[in-house]
Each structure stands twice: as structure tokens, then as C-alpha cells.
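Of the protein chains in this complex, all but one are displayed in their positions.
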Amino acid sequence: MKDYLYEDVSLKSWLLTTDHKRIGILFLLTITFFFIIGGVAATLMRMELATAPGDLVSADVYNRLFTLHGTVMVWLFLIPSIPATLGNFLLPLMIGAKDLAFPRLNLLSWYVFLFGGLLTLWSIIIGGVDTGWTFYTPYSTTYTNSHVIMMAAGIFIVGFSSIFSGLNFIVTVHSLRAPEMTWTRLPLFVWTLYATSLIMVLATPILSVTLVLIAAERLFGVGIFDPALGGDPLLFQHLFWFYSHPAVYIMILPGMGVISEILPCFARRPIFGYKFIAGSSLAIAVFGFLVWGHHMFAAGQSLYAGLVFSFLSFLVAVPSGIKVFSWTATLYKGSIRFDTPMLYALGFMGLFTIGGLTGLFLATLAVDVHLTDTFFVVAHFHFIMVGGMLMAYLGGLHFWWPKMTGKLYPETLGRISAVLIFLGFNGTFLPQFILGYLGMPRRYYAYPEQFEFLNVISSAGAVLLALGYALPLAYFTWSLIKGRPAGADPWNAAGLEWKVSSPPPHHNFETIPVVEQPYRYPRPGHE
Amino acid sequence: MKTHLLVWLSLMLLLGLTVVAWQYHLGFLMALAIAVTKAALVIAFFMHLRKESPLTKFVAGAVLFWLLILFGFTLADYFSRLGF
Amino acid sequence: MKIGGVPLFPQQADTGAAGVDMVALVVCAICGLLALGVLVAVVYFLIRYRAGSDVNRDNPPEGHLPLELSWVGGAVVLSLVMFIFGARAYYDLRVAPTDSFEIEVVGRQWMWKIRHPSGRREINTLHVPLGTKIKLKMISRDVIHSFYLPEFRTKHDVLPGRYTDLWIEPKKLGRFTLACSEYCGTDHSRMKGEVVVVTPEEYESWQALSPLTSVQRGERLYLKMACDSCHEYQDGQVVSGAPLLDGIYGSTVGLEAGGSTKVDDDYLRRSILRPKAQVVAGFQPIMPTYEGRLSEEELLDLIAYIRSRSGSTVDDGGKK
Partner (left out) sequence: MSSPPELGMQFSDLRQQKDAYRLGAWVFVASEIMLFAGIFLVYLIGRMTHPEAFTEGSHELNQFLGAVNTAILLTSSFSVAVAVSKAEDKKYRTASWLLLLTAVMGICFLGIKAYEWYEEYERARVPGLNFTYEGEHLPGLLLFFWFYFTSTALHAIHVTIGVLVNLWFAWVCRYRAHWVPDPSPVVLSGIYWHLVDLVWIFLFPFLYLVGGAS
């Protein structure tokens, strides 16, 4: 029987596929394309910032670059990254289903994403947007002359892709689990996808409304967010962060899930604290909605709202702490192997811990007043989104690459890339914490002399980081042609997805698979 | 059928009530209360939430919870800031 | 401690700066300990339990309820500690003392316009007297800006359409950084200036070089716009159905539409620009709107004048 890749190789069969695995691959290709675009923008920015005066590009170009970088990375890469690729590919496999509950909706989700993404790109090609990915009003509505409406339309459309995927995942997890796949046997990656989907379904509509309002202000001269026309700019921030703070958890939760899969496999022992990790994913999804105001401590919201939001922000850190604690304990009494996915996972743990803990500085009211809108914030969220999510994404890609393609990648190069990215990342972003505390604001394309030294280090780190990202791109492509065949279970891993051949057959499972307790390591009869 | 008819009648009655209240200066909370009652009737009887599985009820409850978050926290800021 | 020739801690130019740094250090200590704990544990486990090492691996625990719960409890307690420290310092940072001296700031793309009580104005430079509690009353003419003083460890967004404030108490003479930290368009990174802290005597003589105080300018404007044709009495009678302005500032007035409001700067501003939105109880909505007829600076002058008629020289938020 042929696998899903070779069942039918015509282009039409790919463009009209309803197979979740193929759609996962389509998403993978698409977001890699967007990642490269966002990465080029980041490189140009770091080059500009290597010297204090603004000498490489003009201020307007720089402002367009960081908007492009933020928008593309957040909406066209990070949000779909793990859910739409690995999630799409693995969710049915992991729960013993033949596909997602709504396969055609899944395909529609990709087309919608592609269309919205291209529209967003189009807004950049015709001249770009200079508002920052946050679109703060009234700058974005009244003052800028850039193509805000086009970009808002693009992101508005991409939002529907998010909602469709979330809906599909929620229904699939509820109704398509194999008969013995109880909630307490669900892989932790599935738990995090479930929590992520909740956020996608409930928060994204608010972003859609907000973008519609922005476009309307520009088109019709109505001032919902413009005080000159009787509106309130803080209302925009409330609505925007009601989506965008939970969106940060869309960007990290699936990463946490991936790590929870990789760690027990390479520590060769069951995961520590399964129920706490699963529960904390849901807790993060719910608490994540209660803290958006911590983006507005110095923005003019009321003092009391600030106090409440600060308090809740500390509480949302607790479930993340539970995860780090449980992962650490998973290493205890293990038999640890250092394959590429494990190196990425360990890198994730280090960087996510730093990212999470520096978040506490920003949750602390008085300190946040000093640090908000400085490079400290930039460093903090890059530790979470890049140090965390991107490391997890790459770790997951290395872990499941043999499953997805049936091929092995060169292990040594994989390890080198993991180490390179870890070092390059720290080189880029650690100095930015100091820059922030020294008072260098964000979104500055020219800055005072005294910050130059740290910026040079940061830019140098970015070079390493870029190299680190280029490597996997090269050897993954190479492995497709020359890689050795992987076999069904190259890591000797537990989990239903490893029970089918690599690459999996078209409908995943011929018969309903037998489900065991999750993370049965060491695998009896395999060691 | 009979339940549906009763629900429809009460909905029309409530509609009448809103319009009458409007004649005598319909307050915001009053309007909200009537609308919520109507919505509850539609959800419970027309959409059969009453007879749906606990899971569906949970989804409905979740939306309510998230609405409370959205409105509660945003309005809390406005009330404490502007003192309406 | 220096790094690349730059001190690791920026100077503390404000009396409150040490407090903020203190809170940051507390958070840093707690987070540092946690990070160190995780790091040591991870590295130790990685080395000890690497594949092939000869150690006891019997019965690896799959969970430990008391341990997990105590970790949760510990995290909550630590969070509370940080929250309380941060909240207390924030309260001090945000709530200006009632006896502070007020300077007005108007932000626009891409400069800071500053006006002192004496009427002296400056651009992108803020002269302040040492050891004085100063409240900056800020508003923007266009987009959102943020008035950021890193050496004073404070900032606040400057919004169009609404007054926000920031207070400082300089404790060091010298020149310090002033920056805009909320992205505001093309020249955002050039929207910066200096805070010059001078002795109170120097400040006095510096300030004395000014034409008119804001209250004086406000009074002229008040007469020029003929506000007095309605807001005055004759023989103890209100002339034409407009509330008296004497003593109104800081009081709480009932509203025609129900409810009540405190008369503070924002209320006065709204009442000048959109008088019909919140009419004082007992009056008719007959005042014309002044939207678009007054600049932000003129509004500040008028409000300063109206306040002076209640004997109030600063915006004390109506707390008398």
C-alpha cells in the first residue's frame, strides 16, 4: 500500500487534497516561505542597528521593516507554525483517527491562509506599512499614509484560517479519539493543541472586529479610536490585547507540547507529572485571557485596572512554572540521549525559563513602567517566541521529520545547528535586556552612541543565528533526496504516530489501533 | 411543537414589553434584561440547549464566561478611570 | 560595574529611582534563584543520568503530588511578594503628591513642547528645580507618545484628547535623557530631548524671564472668547443660565442626565469642547462647542485660569 506522499503525485491531487498530512505539508512550505521573508527583514534591521546613527536605510524604511517583520512573523509564521504543520500532521495520528473531523474545512483553512498571507505581502510590495504590528491608534487610523487597510484585510482573512483550524481541532479531539484513547491517555501535545484551539476560536474574532474598525476609520472617517472624533485610543488597545495577549499563548503552548513529547523519549522514562502538565495547559489558556492589561501599565488605563492585571499576570506564570518543574524532574533517573531533537528541547528549556522569568519583571508594576516599550520587552518576547516556540518548532520538526518524509537527516549537522542557534540566539538577545534597562526604547532606528557596543554584540549574534537557521533548511532538503530510509520508529518512541509506517499511509490506520498509557518508556522489548 | 409555540408567544410578548417600555423611557439595564431573557429562551428551547449533551452546555457556558471577561475587565477600566 | 564603557545601571536622578531599582533587584534575586535552581538541576541530571552511566535508575517517579503542590504554593507566594513590592512602588510612582509643582507638556510629531507655570516655554528641554515635587501634566496634539525619563525610572504615555500625568522629584543636578518610547511615526527615534536639573534658585531666575503666566493668558482668552457673558453674575443673579465657575473646580456636581461627576481637568476640557455631553444639573445645554477653535495650549491656559478661580494652582484631581 502506498504512503500519503506517493499515493497520487499529481499537482491537482495536492491542491485538492483533504488529507490532514498533506495539508500539514502545504502549511509547512507556506510558512517556511513567510519565515524567510520575516527573517530577511530582521537581518536588515540588525544590520541597521549595528551602528548608532541611522545610515543604512531611512527612518521610513526601517519603520516598514519592523512592521513587516512583526506582522509576518506573528501572523504568518508563529501562530500557524506548530498547530497548522505538526499539529495538522500529528493530531489525528496521535489520537488514532483517520483524519480531522472536517477535512474540507482544513483544506479551506490553508487556502484562506494563503490568500490572506499573499494579500498581506501585497500590502508590503505596494509600499509597506509603518505602524508596527500593533497598529496603535490614532497613528494607524489617521496619521500614517501607508497601506494599513490592505494589511488589515490580509490579517483579517488569515484570522479565519486560525478559527477554522481551532474549530477543527477541538471537534476532532472531542469526537474522533480511538475508543481507548481516554483524556488521561491523550498525548500532552494534543492537550496543548486543544488549549491553543480554545484561544484561536474565542480570541481571534475580537481581532477581526478590531481590524474592521481600523479599516473603517480610515475609509469612512469615523473616530472610534480617534479622540479628535470622539473616540478613545485606549479602547483599541483593550481590544487588540484581548486577542494579542492570548495569542502569545497560541505561540508558545504548542511548543510546550512538543517539548513534553521529546523529553520523555530521549530521557527514556515516563514523563513526570502528566496531569499537572495537561492541566497547566488549560490553565494557561484560561488565565491568558485575564492579563491583557499588563501591556497598558503606562498607557493611561486606570490605576486599579493596573493592579488587578498585574496580580493576574503573576498567576499566569505559575502554570508555566509547573511545566518547567515537571520537565526538569523528567530528567531524573532517565537514561538521557543527546540526539538533535533533545538538544533543541534542552535549548528550549533554558531559553523559555529565561523568557518566562524576565516576564515577571514586566508583570511587576513599578519595574514595568521603566521597562515597557524598551529593548527589555523586545528581548523578553523573543526569548518566548523565538527561544521558546521556534526552538520547539525546529525540535519537533527534527523529531517527526522521519515520520513525515520517511527519511533521516544527517545527525551531526542537526546537532551543530541546534548548538549554533542556541549560541546565536543568546548572543542576539541577552544584550538587549541590558539595553532595555539602560533605557533604549524600541523601534528606534538611530540611537545614542553609548548603546553601540551592546548593539554590535547583538548584531553579531544575529549572524550566527541566521547561519543556524540556514543549516536545517539545507540538510532537510538534502535528506529528501539522499536521506536514509527512517523506518516506522527511528527513535524507538512511544505514541500511536510511531506505530504506522513512515511516511504514514493515506488513511493512517487500517484498523483501530491499540492504545496504551502515554509515554511508556523504556519501551519493553525494544531496549 | 407545543413548546415551540409557547416560546414563540413569550418571545412576542417580550418584544411587546420592550416596545411598551420604550414609550416610558427604556433604560439600558431594562433593555439588557429583556434581551437576555429572549436570548435565553431561544438558546434553551429553539436551539435545544436544554436537551444537548453536557459538552455542548459546557461550550455555551464557556462563551458566557469569555464574554464576562471581555466586558468585565474592559468596563472595569472605564468605570474606575472615568467614573461613569 | 561597566560593560563596553557603559554603566550597567543607569544613574538614579529621581528620589524614586532607587526604589524602583530595589524592586527590580528583588525580582532579579527571586528569578535568578529560580533560574539557577533549574539550571543546576538540569545540568546535574544531564550528567548523572546520561545514557550509559552506571547509576541507579529504579522506579523513576511519574509524579509526586506533595512536591508539585508545594512548588505551586511556593510560586504563588513568591509571586505575591513580587506583586506587593511592585504595586507599592507603582502607587508611589503614579499618584502625584497634592503639593506638587505643575509643568505642562504637549507632545506632537516629533517634539516636546513644555510650558512652565510662569509662562516660559521651551522645546525638547525640560528645566526642573532640584528637590521639588514636580507634576507633568501631559497631552498630545496628534498620536500617542510616551514621555520617558530612564534616569528617573519613569514614563507615561501621552494621549491625544485626555490629560495624563507623571511626577518626578529630581535629586541630582545635571542633564538627563528624555525620550519618546511609544512609536509615533517617521522620526520617533529623533523625538528626544533633555531634562536639565538646576538648583531652585537658578530655576526661579530662569523662570522669571517670561512674559505671562498661564493663568494670565487664560484670563485674557476667557475675556476674548466672551466666556464671561454667560458664566458671570450680575447683582447676585446668574446672567444666562450657565454654572458659576468660582469654586467649581474640585467640587462634585450633579449632571442633568443623572449621576454626578467630579470637576477636574478632564471634565473641564470635555465641557469646553463638547459642552452638551455632561451638562450640570439644573442648566440647559446651550453652550456652543469650542471643538477645533482652541489649541491644546489655549485649553491648558483656560483650565489653569478656571482653576485659579477656585484657589487651586495645580491639578490635584479634585482632592481638596
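Lettered A, B and C in written order, each chain numbered from 1.
Throughout what follows, a residue touches a chain if its C-beta (ideal position, glycine included) is under 8 Å from a C-beta of that chain, and two chains touch if they have at least 3 such contacts.
Bear in mind that the values here come from a model prediction, so they are computed numbers and not experimental data.
Although it is left out of the displayed model, the omitted chain contacts the following shown chains in the full complex: A, B, C. Note on the undisplayed chain: of the listed residues A:Gly54, A:Gly87, A:Gly154 or A:Gly231, the one touching it is A:Gly231. Not every partner is drawn; the one left out touches subunit A at residues 92, 97-103, 163, 167, 170-172, 174-176, 201-206, 208-210, 212-213, 216, 219-224, 229-232, 235, 239, 507, 512.
By the touch rule set out above, subunit C reaches the unshown chain at residues 257, 274, 276-277, 285, 289, 291. Although one chain is not displayed, subunit B still touches it through residues 1, 4-5, 7-8, 11-12, 15, 18-19, 21-28, 31, 34-35, 38-39, 42-43, 45-47, 52-53, 55-56, 59-60, 62-63, 66-67, 70-71, 74-75, 78, 82, 84.
Operating definition for what follows: only the chains that are shown with their structure count from here on.
Chain centres here are Cα means. That of subunit A falls 37 Å from that of subunit B. Centroids of subunit B and subunit C (each the mean of its C-alpha atoms) stand 40 Å apart. Multi-chain contact residues of subunit C (touching two or more other chains): none found. Looking at the complex, you find that subunit B touches subunit A at residues 55, 62-63, 66, 69-70, 73-74, 76-77, 80-81. Of all residues in subunit C, those touching subunit A in their complex are 3-6, 8-10, 19-20, 23-24, 27-28, 30-31, 34-35, 38-39, 41-42, 45-46, 49-52, 56-64, 67-68, 71-72, 75-76, 79-80, 82-83, 85-95, 109, 142-144, 146, 148, 150-151, 153-157, 159-162, 164, 177, 179-190, 274.
Those residues of subunit A that touch subunit B in the shared complex are 174, 198, 202, 206, 234-235, 238-239, 242, 289-290, 292-293, 301-305, 308-309.
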